[in-house]
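Structure record follows, encoded as structure tokens.
Shown here: the complex without one of its protein chains, the others still in place.
Coming up: chain A.
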Amino acid sequence: MALLNIRDLTVEFPTRRKVFKAVNAACLTVEPGEIHGLVGESGAGKSTIGAAVMGLLERPGHITGGTIAYREDEISGLDDEAMRKLRGRKISMIFQDPLTSLNPLFTIRQQLTETIIANLKVGKVDADARALALLQRVDIPDPETRLDQYPHQFSGGMRQRVVIALALCSEPEVIIADEPTTALDVAVQAQILELIRDLAVERQVGVILITHDMGVIADTTDRVTVMYDGSVVESGPTAQVLGQPEHDYTKSLIAAVPRPNRKVHRFPQVSYGGRMTSFAIEEIAKGWPVREAPEGALVSVAGVTKRFAEKGGLLPWQRRHFKAVDDVSFDIVPGEVFGVVGESGSGKSTIARVISGLYRADGGNIYFDGRLVSEPSDKEAIRAFRQDIQMIFQDPYSSLNPRMRVDDIVAEPIKHHGLLSGHAAKLRVGELLEQVGLGADAAAKYPHEFSGGQRQRISIARALATQPKFLICDEPTSALDVSIQAQILNILKDLQEHLGLTMLFISHDLPVVRQMCDRVAVMKQGRIVELQETEALFSDAKENYTRELLSLMPRMSDVSDEVQLPDY
């Protein structure tokens, strides 16, 4: 008898114009002790299934068909009160972002005990003892002290452990984990997934693991269900689905996943359901100025240090700083893609911001094209530098001003540097939007009318507007789905190859780095621990830390290497 049995579940969100079917006749079962992966791109309806099981669908969404059964009992028709008795007690949920899923104003003890008391009807003393035991179970060191701390005093991984402890409060039999490790570093991700695995085995808990990450699916789950556009397209044992995918969508999804073990020239540009958009690199290359490559390095970072205030104070000696970037030096030669990897907090984004001039270095110098650009004294050098360097940021939602029209966004750098004016600028913007595959009619729209991948194309159009020599990409694809990621990465490869653009590529995603970069610097706590040619780094890392990072990559041994791609 399955723990959880979802049959033909349909969830609809009525909107003003039409009814949106978020989930369409989906079937899914979870057995005790099993981790069932639910994979798909954003908007596929996987989180909606989780919310429907919990009875926590956002209004106006509601179940319009099918059943959800917990053991023998149907639970999809229960009222709020009956559902609440099940929530936390029999079925628990873990959310994606551990930063936002804990109430910031209450201590861990308060949040644990209130949950235990609400669900198990025990006294304060017993609840306290259980809270302590739970923190020990999820391997939080020094649990007695940690109990009385607030969520902000925990790191991301520790917070996710607290969230799991909260989900375990009343010995649930089913846990729904909605992207539990997406916001975490690889090392922490591995620990959290291991914890979830242990719980499934040790307590015979059934887990639905919702994720968009094929690596997580490959390494953690027993069975997997692939969703596309609200419907289940394929379901079965993980090794079988990933090794011999049958459905075209699964095939294209697997093809788009960057592999940790080998480098490909281009990602297979397959898109299921005709969502492929072109990128006219030849057009761009035609109008691109041919420039002499400088002798030696294009960008040279020499002993750069950047400090941030950790603790403010009235008196100078009370203030404390930590070095986000600590005496870092490297050269980037023209035409190469230079990768920087590291865990969050390792200083990789900070170094990008220092180079671009968004932060001012506390020590050291930056040279571009042989000229010193980290001192604001040389106005002319800075102006030329700013035109030659552009950035693409991680979050395509917050890096575009929502109140500006797309044409104004793309025209801004052109006008700022006085390259073209009026009608000429307008024509240039239209051209750029056409070339990045958005079409000229995108000009009159606002950023919110575009999807994540399209917005990243707008960012690219904006970055290309000044015809720069150097592009800084700070986690350009980590907010995107794999198929979109493949498209954007291909675009970046095109830019490097056809235009000879030099790039600084920052990412925490090692497989992506392997595909993109010529040389890679590994950063840890503000310092570079290793700098090598990419292939050498991946095959033969010198430093322990690098080897450790590499060992944490999802192995994806089950994933088929040679997917027979369908023809379109």
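The rule is short, and it goes like this: a contact is a pair of C-beta atoms (placed from the backbone, for glycine too) under 8 Å apart; a residue touches a chain by one contact, two chains touch by 3 or more; residues count from 1.
Methods note: contacts and distances are computed from a predicted model.
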Exercise for the section: Have a look at "Cytochrome C", "Fe-S cluster assembly protein SufB", "Peptide/nickel transport system permease protein" or "Copper oxidase" and point out the UniProt protein name belonging to the hidden chain. Expected result: "Peptide/nickel transport system permease protein"
Handout entry: Hidden partner chain, touching residue among A:Lys85, A:His321 or A:His416
Key = A:Lys85
Practice task
Check each of A:Thr67, A:Ser170, A:Asn261 or A:Thr305 against the chain that is not shown and name the one that touches it.
Solution key: A:Ser170
Practice task
Out of A:His152, A:His265, A:Arg403 or A:His448, point to the residue that touches the absent chain in the complete complex.
Solution key: A:His152
Exercise for the section: Kindly state which of the options A:Met54, A:Met158 or A:Ala521 is in contact with the chain not pictured. Expected result: A:Met54
Problem - Hidden-chain contact residue, picked from the options A:Ala118, A:Leu132 or A:Met404 - result: A:Ala118
Handout entry: For chain A, the residues touching the chain missing from this view
Key = 54, 56, 80, 84-89, 92-93, 95-97, 100-107, 114-115, 118-119, 150, 152, 163, 166-167, 169-170, 311, 313-315, 318
